[in-house]
Structure formats: structure tokens, C-alpha cells
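As you look at this complex, bear in mind that one protein chain is not there, while each of the others sits in place.
Chain lettering (A and B) follows the sequence in which the chains are written, and residue indices restart at 1 in each chain.
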Amino acid sequence: MRGYRGFLRELSRTGGARALSLQLRTGAAHLLRSLRGARAPDPVALFFRNYGADGFRLPDTERAQLQLAAEACLVCGLCSAECARAGGAPLLDPRDAVIAAARLEIDWLRLGLSEPIATPCAACRACTAVCPAGIPIDRVQESLARLGREAAAPQVATPAEIR
Amino acid sequence: MRAVVIGGGLAGSCAALELAARGAEVALVSAGPGSTALSGGTLDVAAASPLRRGGLPLADAADGRPLAPLRRLLVAHGNAAHPYAALLRGRSAALEVEEARAALDAWLAPSGLRVVGSVDETRWLADVRGAVRAADLAQSGSGEGDLASAEEIALVDVPGLAGFDARPALRMLAAELASIGLSRTLRLATLELPAGLAEHAAAPARLARRLEDPAAQAALVPAAARLGAPRRLLLFPPVLGLERVDRVLAWAADATGCRVAELVGAPPLALAGYRLDRALSAALARAGVEEFAGRVASIEEDAGRAAAVRAEGGERLALDALVLATGRFVGGGLLERDGRLAEALLELPLYDLAGRRVDGVRPRRLVRRDYEGEQPLFAAGVRTDAQLRPLAADSKPRLTNAFVAGDLLGGFDPARDRTGLGVALLSGRRAGIEAAKC
Partner (left out) sequence: MSRGLRVQVLVVGGGINGAGIARDLALRGVSCALVERRELGSGTSWASSGMIHGGLRYLQKDPEVTLHSCVDSGAIQRIAPHLVFRIPFLMPVFPDDPIGPELVEIGLEMYDRYQPFKNGRPHTRLRREEALRLEPALSPRVECAFTLDEWGVDAARLTAANALDAAERGARISTHTEVVELSREGGSGRVTGARVRDRLTGESWRIDADLTLNATGPWAPRLAALAGTSVRLRPAKGIHLVFERRVSNLAIYARGIDGRDMFTFPHEQNSMAGTTDDDFYGDLDRIDVTEDEIAYVMQAMERSIPSIRRHRVIHTTQGVRPTLYGFGQSEDELSRDYEVIDHGAEGAPGFFTIAGGKLAAYRLMAEDASDRLCASLGVREPCRTATTPLPGGEGALDVEALARRFRVAPAAVVRLGFRHGLRSARVLAPAEGRPTPPRTVCACEPVLDAEVAHAARVEGARTLGDCVFRARLGVGACQGASCAGQAAGLLADALDWPAERCAAELSAFAAERWRAAAPALGGRHLAAFEIHRHVFLGARGFAAEAASRPEDPAVQAEDPTP
């Protein structure tokens, strides 16, 4: 039992012809551009001009490895306990730092927050020593503290930086 | 005699301490805390094991008296491969457990941590959610919180404390007590933290640490004094000290003027396991056990015997006896290797509760839809002989001088059986005793 399907269906009857015409026009323009040898001068810089405001930055291999290690988190809280025993009081609790590391990496930049995410802790590595999942928590804290400083500076990907 | 113990949880530590007590030179290799450090304050041997008919404790058919918890457990596991069957066969179970309790208590006491209770007495302990469990052995802190032992029970509300809500816990506790048939007066007592301490409420571990500090204690005395009342048992959330729970408990009892105890912990507020882990570490140091932090890379074998352990850091530890107390997934004794379940170090065959071989199987094939039902993946472990030597596929000991203790043992599902730390305690000591004979 077919009922009224609305304008989309009506239009789609003519869709094939419109699609073809669009494809041909675009294809021709594309061909001309290729023949002229035109290419966007710096596509990666363009990418960051497009998406820098959304918090995107060039990926950092060290950070990526830290995130991979941090994926093993069991949310057990032993790092927080050990940090407390060592007398630490970092701005971001070690457990929260590990859980949040990937999200903070982009949210902070996207929103341009000026509050520090994490203070560089004493780096006593008590948290890392106690972690059952073997996560280098002290390095995660340090990476987030660095991120906070980077967030303060706007990202402009210059060709020199990328090449 | 030189022994190497792999795994520093309750099982491995007990094995190492028994070996040291028998004159062995012991090295303990530990990659970090495992499930021991995540426990909530009870050392369940049998009491918490869920053997109940219609919600009431079981009665002895003959005379209607409730069966002692350990006997209940043995009844249920009479012919099963539960480690208790091998550990307690031919011995007086209650005596064996009391000996183990006393040994552990002696090892931990210098750190201020005691092991209280007995396998023939059931205590009713409440946790931070207000749920009540039967317990036999428990750590001091929560162990003193037997609900049956006081006329009036007050939960201490600490405003702003992360991980604990006193009001819903109180309601739950009231309902639980009604189900058990224990009628008690329940109250809520609020502990207002002074300015210097209140800021730590969001990080309970920090608060616990600060409460060990005499200056903080002094600042808290006026507020604490308001909590006390005659014939009352005060149950605090488990933040009474990060390590020296004995001192903070003593101070609290003094400041409030009544009996105090901690609620059994549950994530995210469970410091008792952390305290146990630290106290075991201290005991190992006192006993002269050499601790190596890190994972074991490989075990060298020689003519059916374990000869040495190679740590990931490169150290080679020659040995006369080896104890494997590496736990299950949290501890790293079991893992997924190339997509299949495997025992981490010796490729020992693994078995589920039905005796089926489960190593080499994809983890996904070993789980069942019913969350509360049997899960072969989480009951998988190693089979051993009566001396706790792990068996190879041909049912003969894999190595003549290697022994297994703790969660790595098969035949039980620690989460459903609730006997994990009991098994760790009993099998750890037994493995140490047997290993010392090598």
C-alpha cells in the first residue's frame, strides 16, 4: 500500500538526469583544472585552516602511543591512592587524567579554554609504578599539562612547520 | 634453597612469606597489583558464598542448626574441582583456616593491619552501597563492623565525598537488615569536614591520607565528638587512613566515644585492597624477600624442572623452587594470545568448571549470554595435583618444582563463588610450604 511520499520521491524521478548533468559539468571542470595543472598550494595547511577551530592539530606520535597505552585503564583508582600516599595533589586526579586524555586532547583546543587542564605533577612516578595495566600515567599527566600550554597558542600550520 | 615467586598479591605474598619463614632465600617478581589490591576489605573464605535456600541460611538437616559456612561450601563443592577440595581434604578445615588467619595476621600486624574473624562465625558487614554480606575473615577496618554486634548503627555521611552517598546507603541497609531478620536502630550522622579537609572530599584517597595526620585529626575532633552516642556502632566510609587504619580507627573511637568501623568498599571507593597490598609489601621487606618490579619474560626449564626466571628487565634469577601466583586477567596470569585464551608463562592447559579444556579457544566462544550464569572464560584456570603442582595435558605435573597459588588455580569462579581471597590465602601458604620442601 503506497501512500504519499512527498517531494523527495517526485524529485528523484528526475534525479537521474540531474545527476548525470551535474557529473558531466563537474567532470569537465575537473579535467580542465587538471590540464591547467592547478592544485591547492598546501593542502595540509588548508586542512588546518578548515578544521583548526574545531580543535584539530597535527597528530603527535608520542601522544598516540600514550593513548594506546592508556586504553588499558581498568578505572581501578590505585593510581589516585598511590599519588595521595606520595603526598601529591595534582590538578587532575591521575585516574581522571588517564580516562580523559583522548577527549581532552581535542575538547580543550576546540573550546579554547584558558583554564589549565593539568598541572605538571611532581613526576614521582608512583602512579605509573602501581598501575596494574602498566600505563605510564606520569607521562599522560605531563602530556596534558603541555597540551594546556599549547591550547593557549592558536594553531597556524605554516608550510615550514609541516615540511 | 633459592625460591622465586611470580606475583605479589595475597597468594604470592603468602607463598613468599612461608618460604622465607622456612629459611629459603626468596625473590618475588611482581608486575604490579592485581585483584588483591582491588578487594573491599573482606577476605571471604566461605561465608559469602551464595548457598542459600529461599534466601535463608541453610540448616543442618539433622538438628536445624545453620550449617557452618565452610561446611556449606564443602557440601556444595564436595566433588567439584574447587581448590578447597584439595586444600582442605583430610584436615580439619576450620583449624587450617585459623592457622592461616593467624599467620597472615602476624605478618600484617606490624603495619597496623589485622585479620579478624573466624570461619565458624558469620559477621554481617555492610558496604558503601548499604548492601549486606556475610563475612568470615575480614581486614581490620571493616571487620569491626558486624551489624549484629551493636544495638544502634549509624552511617557517617561525609558531605561531598566522592563515591559515597549515605542516604541511599541507609535505606538499602534498612531493607537488607529487614530481609536478614536483624532488627536494629539505624541513624545517619553527618561529619562536617573543616575547611582544610573539605577540599579533599572529592579525592577520597587524599582525604584518607590526610586523616592520618595528627593536625587534621585535631581539627576534626569537635565534629567527630558529635557523632558518638551510647551503644552505637559508627560506620564510616572507607577513608579512615590510607595505610595506618589502626591509628585512625583508634583516634576515631577516642574522638567519638563509641565503636567505629569502616564500611566494606566498592569501586570507586575501595581502599582496603590498597592497604592490604601495601601491608603485604612491608611484610615481604621485613622477611627479607627480595622484590623485583616488572614482568617475567620467560621461565627456563631443565629436565622437567624449572631452572630460572628471566625478568623483562634482563635479570636472570636461578631457582630451586618456583611459585606461580600470577592471577587471572587482572593479574596477567591468563591472557588472550593470538586471539586465543592462554596461560601467560608456561602455556599450561586451562580447564573450566566442567573439566573441558579451554586454552587455545577464542574468548568469545567461552562466554554465555546469561551474565549471572556460568561463564567458562571466567572459571578457567590451571589444574594441579595435591601438592599444587600444575598439571600438563597428560595429567602429570608439568614441572617437579613449580607450584601454583591463587586465582590462577582452576575449579572456581571467584566472582560467583566469592572465595577468591580465601583460596589465595590457603593456597598461597600451601604452595610456599610445598615449595620449601624442594
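General remarks:
What we mean here is this: a contact is a pair of C-beta atoms (placed from the backbone, for glycine too) under 8 Å apart; a residue touches a chain by one contact, two chains touch by 3 or more.
For clarity, every value in this text was computed on a predicted model and none was experimentally measured.
Here the missing chain is touched by one residue of B:E121, B:E151, B:D165 or B:E347, and it is B:D165. Residue in contact with the omitted chain (choice from B:A131, B:A250 or B:A297): B:A131. Within the entire complex, the positions of chain A that touch the omitted partner chain are 1-6, 8-9, 11-12, 14-16, 18-19, 22-23, 26-27, 29-30, 34, 39-40, 43-44, 46-47, 50-51, 54-56, 58-59, 61, 64, 67-68, 70-77, 95-96, 99-107, 111, 113-115, 117, 132-133, 162. Mapped onto chain B, the footprint of the missing chain covers residues 35, 38, 40, 50-55, 58, 70-72, 74-79, 88, 92-94, 127-134, 159-165, 167-169, 171-172, 174-176, 179-180, 192, 198, 201-202, 266-268, 328-330, 334-336, 339, 362-364, 367, 369-372, 375, 377-378, 414-416, 418, 420.
Just so it is clear, only the chains that are shown with their structure count from here on.
Each chain gets a centre from the mean of its Cα atoms; for chain A and chain B, those two points are 41 Å apart.
Those residues of chain A that touch chain B in the complex are listed here as 74-78, 80-85, 87, 89, 93, 129-132, 134.
The touching residues of chain B, when paired with chain A in their complex, are 31-34, 37-38, 203, 205-206, 208-209, 242-243, 267-268, 270-271, 274, 278, 293, 330-331.
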